[in-house]
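Let me begin by handing over the structure; questions about it come next.
Missing here is one protein chain; the remaining ones are kept as they sit in the complex.
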Amino acid sequence: MRAVAVTPDPLQLEPLLCLVADGGGHGAIVSFVGTVRDNNLQRRVTHLEYEAYEPLAVKALEQIVEEAGAQWPGIRAAVHHRTGRLAIGEASIVIAAASAHRANAFAACRYVIERVKQIVPIWKHEFFEGGEVWIEGATVNPTDEAARLEAVRRSCA
Amino acid sequence: MRAVAVTPDPLQLEPLLCLVADGGGHGAIVSFVGTVRDNNLQRRVTHLEYEAYEPLAVKALEQIVEEAGAQWPGIRAAVHHRTGRLAIGEASIVIAAASAHRANAFAACRYVIERVKQIVPIWKHEFFEGGEVWIEGATVNPTDEAARLEAVRRSCA
Amino acid sequence: MRVTVRLFARLRDIAGTSDLARDVPAGSTAADVWRALVMEFPEMARYDSSISTAVNADYAKMTTSLADNDEIAFLPPVSGG
Partner (left out) sequence: MRVTVRLFARLRDIAGTSDLARDVPAGSTAADVWRALVMEFPEMARYDSSISTAVNADYAKMTTSLADNDEIAFLPPVSGG
């Protein structure tokens, strides 16, 4: 089990929890699961398709895990992102972060999802009743320190 | 599966994730797993024993889930706490909180663990190399609004 | 009247038991029972400022008056999670 992955296979949280749990050293494990909602902006969503620039997406996830480790020394984090067609309720992303104490575990987990939304080359294609649309979020700039600090701020560090 | 429980059986996170995932309505699920650390305050911990005043502990957990729902309308939360003897690495508490968006899911999950530590009648008996000690944390005052607001503040709402 | 006293954690260790049956005067409050308990087990005095109580498995104040057959629990500072 790798700490980061971009995969068309269904995601599972449990292996990530095992991966970050440092065999007794880390008492707090926080995880995030993002699932496909049945609605968005008053649209009735039928399904999603995620497209990735996979080699760079993997590197971006590795960078994010490294950033989190630099921000909160000693934490362990892992993140897997799904690609392809996803039905309502399926997980598009699973994140786990572990630390000796809960504050850093919560912060690191939140940081990872915030940074994923900022810099990872993955795109969501939303299919809803009556149409489809590519969701366009953040302009990618991996060296934008202001954006990174905004992710730290949202992590409530 | 009940949303709250105090049980001597090993805890599992997955059923709680399913419970709070609102069949597609909630896109963000944050969970917390607290596990037994092998060290505390420079002591080498061998195992823990958790004791609960079970009927009140269950009510307290129910109150906390209700409080979280009042603070962040629409969230769904669940929490199970273990009792009895726990080995290093075993989970003492599992919490799951779901919301349409991630900010409230993170906040509600963090709120639950903060409140558990404030008001739930459960006690940790730490056994370490060379001795044992009852850990004494917060004085219970379930109607102390300042304490509740401190838990909200820590949730980074 | 007769009440059941429930003790936990260090309090249980001090008393050597988790349950005590005690006869107390009618109109006794939780605080009255606590004071009697401290008389009996002086080591419990260090919890005077940190003790909380529950009556019949509901949170209660130390000023709560008890009734016959009530179960009163004394809760030292908690450490769940």
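Read from first to last, the chains carry the letters A, B and C; within each, the first residue is number 1.
By our rule, a contact is a pair of C-beta atoms (placed from the backbone, for glycine too) under 8 Å apart; a residue touches a chain by one contact, two chains touch by 3 or more.
Computed from a prediction, not measured in an experiment: that's the story for all the values here.
Participant: Name every shown chain in contact with the chain that has been left out of the document.
Facilitator: Checking the complete complex, the chain left out touches A.
Participant: Among A:20, A:65 or A:113, which residue is in contact with the omitted chain in the full complex?
Facilitator: Checking the options A:20, A:65 or A:113, the one contacting the hidden chain is A:113.
Participant: Would you indicate which residue among A:3, A:100 or A:138 is in contact with the undisplayed chain?
Facilitator: Counting the whole complex, the residue in contact with the absent chain is A:138.
Participant: Across the whole complex, list the residues on chain A that are touched by the chain not included here.
Facilitator: 34, 50-53, 55-57, 59-60, 81, 92-93, 113, 116-125, 134-143
What we mean here is this: only the chains that are shown with their structure count from here on.
Participant: Going chain by chain, each one touching the next, work out the least steps from chain B to chain C.
Facilitator: When the steps are counted carefully, the minimum from chain B to chain C is 1.
Participant: Express in whole angstrom the distance between the two chain centres, defined as the mean CA positions of chain A and chain B.
Facilitator: The computed centroid separation for chain A versus chain B comes out at 24 Å.
Participant: Using mean C-alpha positions as chain centres, tell me how far chain A is from chain C in Å, no decimals.
Facilitator: 49
Participant: Which residues belonging to chain A are in contact with no fewer than two other chains?
Facilitator: none
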